[in-house]
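All protein chains but one are shown at their positions in the complex.
A and B label the chains in the order they appear, each numbered from 1.
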Amino acid sequence: MRKWFIVFSILLLAVSSVAQAQENTVTLTLAGFAVPREAYGEIIPLFQAYWLEETGQTVIFEESYLASGAQSRAVIGGFEADIVALSLEDHVTRIATAGLITRDWQDNANNGTVSASVAVLLVRASNPEGVTDWADVVGRGLDVITPNPATSGAAQWNVMAAYGAAYRGFVDGYSADAEGALQFITALYTDVLVLDADGRESFLTFERGIGDVAITYENEYYAGVNAGNGDQYEVIYPTSTILIENPIAVVDVYAEKHGVLEVADAFVAFTYTPQAQAIFARNGFRPAYERVLTPSEVEGEPDILTLVPTVELDEERFPPIEDLFVIDTFGGWVEVVPTFFGEEGIFTRMIEEVKG
Amino acid sequence: MAQAVAHLDNGASQERNPQMMFWGLRLSVIIYLSVMILMPILVISVQGLRDGWDIFWVSISRPVAWNAIWLSVWTAGIMAIINIVMGTTTAYVLVRYRFWGKGILNSLIDLPFAIPTLVTGVMLTLLYGPQTPLGSFLDDELGIKVIYSQTGIILALLFLGYPFVIRSVQPVMAKLDIAQQEASHTLGASQFTTFRRVILPALLPAMITGGLLSFARALGEFGSIVIISGNIPMRTQTAAVYVYAQVEGDKMASASGVSLVILSIALFTTLGVNFWYKRNRRVNRERT
Partner (left out) sequence: MKERNLSFGGILLLAIVLIYAGVLLLAPVLALVSNTFQNGFEPFWNAITDGEALGTLWLSIRLAVLASTFNAILGVMVAWVLVRHTFWGKGFLNALVDLPLVISPVIVGYVMIVLFGRLGWLKDFPIKLAFSWEGMLVLTVFVSLPFVIREIQPVLSGMGKEQEEAAFTLGATPWGTFWRVVFPAIRHALTYGIVLTLARSLGEFGAVAVIGGGTQGSTESATIYIYRSLNDRNYAGAYSMALLLGIISVVILIIMNNLRIHKRGG
């Protein structure tokens, strides 16, 4: 009896190890924010082909696209994504703080930024309301569409874009300081008609004919164009707007647990390759921008920050912005989130008063 | 015989050991219900009150939070009132009269029970959205915004709540004693007076049960509201949507706080339902 048992076990072991060798498949779970779903939809097959050729391993992808904040919270709560590609840095930082990312995910050429975009204004075809810049959006009874900052990273970018433009003096009628900026976003959010849960939903609401002007991402506009709806709306580039930088990171705790750390790292590296960046560009995303500091010619003045795209841009498709600024202007997301969007945040309190 | 029967009730005299089985059954049921139902209540209470009563109070008395709670309550309330009226009328028509298509109408009423709330939201947007002919007509001509307004919220809730009153009232109405109505008629009362004095009092418990149930159901509605209301804080953001936003923003204190309040209201309402239901049955037993 025992002899048979041993023989059987050995056979089983042999069979299973052969099966293991055959079954060279891994599964990667990607948690993305709402907006780049099409881009990743194209990048993933390319990566799968590349990895198969390089290592003979088949990679199966499980994708999830949700509002950035929601996705971040899900990952922290136990959704075991191996890679996160979110809307803003803070949402990844949260995951790192929760102990799920133990490496310095920003320690690469692009500071962890895989794609970028700019906040733009979207109006109906032939611009019936004659919107040319931020100032035209407020005080005229226009219905504004923008997502909800509580759930959407895109929405927080939009708030800071508007705030920043006013703060830096590029919105007529508002003083170039904190007070003026606050007055501007107050005026803006008074006119908001719908607060959707994420950037994509907000854009779709506008696409369905609701509202007069939408604050959205440039790449969302291009996604709409790619879907064949470009003739329904027009994009207006403000003189001053924020550079939206989207981070990507490997959640190494989960990736290690699933034994896919190597593939995950490879995928993230792949997203920086010209191939992948071209796909991002085709989907309306800008590449990461470099921060170049040049000392000011005037003594005592701070260094001048110039933002330079890491890849040359087609200027017709991605026009240069007169005053492009980054979240660093306000201390980075680590400062902005509590100051603006915390329980007693500037924005939080503003919306209570405005709509009350 | 009756005494022997009463004896058996305690499971006392058994060669067959059902007493153990009954106890086992009772215990498993209690454990099951406690786990499934008490757990969520416990979790919310602990989360909501974890930082103390003052933090709890602060988080729910914040204008946005309080506004969301109030919006949920009053829209559900208005809906319940309309529902009681229309539901009773519908039940009356279904019980009282014969007509072609009655079966179809009867089936149609259960529709809201079966349709996913998300689909309800989608359908309402397809029908009343600002870009639809109906929606723009209502807005331009009558100044009524259905989608992205409080009106839309009430409309969605009416859709969801329709079956509750009807199904509560129907069986009671069907069993109503015809004799009393005839008596009232022969004594000269008009149909309306008969309705008011004889029929209505008998139906009242069932009407209230149904109304309260639809109210409690409406309080927690999320799937359809999040699509059609616009979710503007202080205007069209209901408590359920507010909790959602707070949870997503990692603001657990206010999420739990508001959840606890809504849960308590819903709990009180279901206790009320239970009370009326018992009274309903008692009233009807007296009548049959």
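Here is the rule we use: a residue touches a chain if its C-beta (ideal position, glycine included) is under 8 Å from a C-beta of that chain, and two chains touch if they have at least 3 such contacts.
As the structure is a computational prediction, the values presented were derived from the model and not from experiment.
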Hidden partner chain, touching residue among B:60, B:165, B:216 or B:232: B:216
Option from B:65, B:138, B:158 or B:232 whose C-beta touches the chain left out: B:158
Residue of B:58, B:86 or B:144 touching the missing chain in the full complex: B:86
Residues in subunit B touching the chain absent from view: 4-5, 8-9, 16, 18, 21-22, 25-26, 28-30, 32-34, 36-41, 43-44, 47, 86, 89-90, 92-93, 95-99, 103, 105-120, 122-124, 126-127, 132, 155, 158-159, 162, 171, 173-176, 178, 181, 191, 213, 216-217, 219-223, 239-240, 243-244, 247, 255, 259, 262-263, 266-267, 269-271, 273-274
Contacts of subunit A with the absent chain, listed as residue ranges: 29, 31, 34, 37, 62-66, 70-71, 73-81, 200-201, 204, 227
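One rule holds in what follows: only the chains that are shown with their structure count from here on.
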Centre-of-Cα separation between subunit B and subunit A, whole angstrom: 41
Subunit B partner contacts - residues on subunit A that touch it in the complex: 67, 69-70, 73, 94, 148, 150-151, 192-197, 208-210, 341, 343, 351-352, 354-356
For the subunit B and subunit A complex, residues of the former touching the latter: 62-64, 67, 125, 129-131, 147-148, 226, 230-235, 237, 244-251, 254
